[in-house]
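Only a single protein chain was left out; the remaining protein chains are all shown in position.
Here the chain labels run A and B in written order, and each chain numbers its own residues starting at 1.
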Amino acid sequence: MKNQADRLLFVVDHAGTVLFAMEGAFAAIAGNLDFFGVMVVSFATALGGGVLRDVLIGATPPRAIRDWRYAAEAFTTGGAVFILHQFAQQIPSQLLMILDAAGLALFAVAGTQKALDYGIPPFIAILMGTVTGVGGGAIRDILLMRIPIILYTDIYATAALVGSAVMVLARRLGLHPTLAAVLGGVVCFALRVCSVWWHWNLPKASAP
Amino acid sequence: MKNQADRLLFVVDHAGTVLFAMEGAFAAIAGNLDFFGVMVVSFATALGGGVLRDVLIGATPPRAIRDWRYAAEAFTTGGAVFILHQFAQQIPSQLLMILDAAGLALFAVAGTQKALDYGIPPFIAILMGTVTGVGGGAIRDILLMRIPIILYTDIYATAALVGSAVMVLARRLGLHPTLAAVLGGVVCFALRVCSVWWHWNLPKASAP
Partner (left out) sequence: MKNQADRLLFVVDHAGTVLFAMEGAFAAIAGNLDFFGVMVVSFATALGGGVLRDVLIGATPPRAIRDWRYAAEAFTTGGAVFILHQFAQQIPSQLLMILDAAGLALFAVAGTQKALDYGIPPFIAILMGTVTGVGGGAIRDILLMRIPIILYTDIYATAALVGSAVMVLARRLGLHPTLAAVLGGVVCFALRVCSVWWHWNLPKASAP
């Protein structure tokens, strides 16, 4: 642990883990999985992106394997949603969307930071931030046999990508790393929330 | 190679490889794959769990890549099932289930052992044992475009998880590692076989 930036990364990682585990549990329950399935999908959604990033940048064993607290968090969250499912369903979908956008921003920023720390070139570090943000959701979709939703609709991965890019650029322009991270996160969050509110989508190429 | 425990691990690994490759070949033939597809699915079912574990715990290149005998075993088994398919189909499903439960127990115990050897925390080592046991089958299901069966039905992954946990606990309580491994394996095997016989399932959360 170096200091402030590392402490920020730590808090951010854990908050994002709980948020994403919750969403994974909802998807697993909606997909009629059993208790074990809910645990697996909670874990995969919450930690899959980070594990994928760590394997790709050569930071093995991945943090979520080396430190048991991440897994414990994902399982506790998944278990709580499983038990309190009837109540959890009442959470307004707008609130969930906002929390999810926050989780996405947190993960994208943390992922970019870690890739840079491991000496990955900036352009690829931006991709690794995106992978950290959206990888868990993509693994969840594949486990539930759906085409990953990020591939065909919504400004979601794009928000993570833009946020990560803003963070890298801001550092290049001499901003303090913590400030650059906050800026990248805010951009990602704002872009995601606005895109949902105003129904933005990326263009498709398929001819009419 | 240290000694007795390692030799046990070695035998266990190879027996499990042949058993799981056989099952992979059956699934691939049932899925109308061609000869190459049968080989791939045999390999993935038999060795996918161990490869996934090794990548996750940072033991790269994975054992199944470093030592060509594992792949040769999986391919030989897959090829034999492909050729003798008409006869292999006559094997009673009860016998297959028992052999599969044995393979599951062997892999779970071997996977937990290896994760502990690599300094993975005990709680995560239990998960790695489970991944070793069920990862190959999950990869097989994804290759054949099915939701991994372990996620929604049967006490299968749970048996691997419980067996691995018993093994870790027994070591904590001072049992000799080999004894702890045997105990964990027996618990996993017994739980799996009983759950099939008495149709046990994990609860689901989906409301009526």
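Basically, a residue touches a chain if its C-beta (ideal position, glycine included) is under 8 Å from a C-beta of that chain, and two chains touch if they have at least 3 such contacts.
Nothing here was measured: the structure is a model prediction, and the numbers come from that model.
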Q | Of B:142, B:175 or B:190, the one touching the omitted chain in the full complex | A | B:142
Q. Looking at A:7, A:146 or A:176, which residue reaches the missing chain?
A. A:146
**Q.** chain B, residues in touch with the chain not shown (by the definition above)
**A.** 28-38, 40-41, 51, 55, 60-62, 65-68, 71-72, 82-83, 85-86, 142-145
Q: Identify the residues of chain A touching the omitted chain, counting contacts across the whole complex.
A: 55-58, 60, 118, 120-124, 127-128, 142, 145-148, 150-153, 157-158, 161, 201-207
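What we mean here is this: only the chains that are shown with their structure count from here on.
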Q: Quick one: report the Å distance separating chain A from chain B, using the average Cα coordinate of each chain.
A: 30
